[in-house]
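Missing here is one protein chain; the remaining ones are kept as they sit in the complex.
After this line comes subunit A, so read on.
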Amino acid sequence: MADSADSPVETPESDKTLETQSDREIDSVPSEPPSTSGVADSPSKAKTNKIDILLKATGNAPIMKTKKWALDKDKKIGWIIDFIKKYLKLEPSESLFLYVNQAFAPAPDQIVRNIYDCYGSDGKLVLHYCKSQAWG
């Protein structure tokens, strides 16, 4: 996994970067919520391993104020699920489901790169999240 040496560069206001701490494993929930302010933003996606993910609420899930996040493609789906749960301040016991194409839920250990290569385009990947099973 890549080192988290993202250099801080300016980005459009709506763009924030998911903090990439390479020592975070999918099954160990980050000890503190990824900071949503003053995080090292990195728009230099072309040369890095990053894509934009667009997180859309569905069903009864609360909406995230910031929907677009830059993310390292080597991250696992479970990392995004943990991130959203922290962001929305959900209890660890609450479920959160993440869907691709509003059709299927990838496994938490699936690598974002695989999902992006198949279902993303132009550096962007849309994911829907939900607090109950939406599309099976």
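Note that contacts are C-beta pairs under 8 Å (C-beta built on N, C-alpha and C of every residue); 3 or more make two chains touch, one makes a residue touch a chain; residues count from 1.
To be clear about the criterion, contacts and distances are computed from a predicted model.
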Not-shown chain resolves in UniProt (candidates "glutaminase", "Autophagy protein 5", "Tubulin delta chain" or "3-methyl-2-oxobutanoate dehydrogenase (2-methylpropanoyl-transferring)") to "Autophagy protein 5"
For the chain left out of this view, which of A:66, A:101 or A:132 touches it? A:101
On subunit A, where is the contact patch with the chain that was removed from view? 25-28, 100-101, 103-109, 111, 114-115, 117-119, 133, 135-136
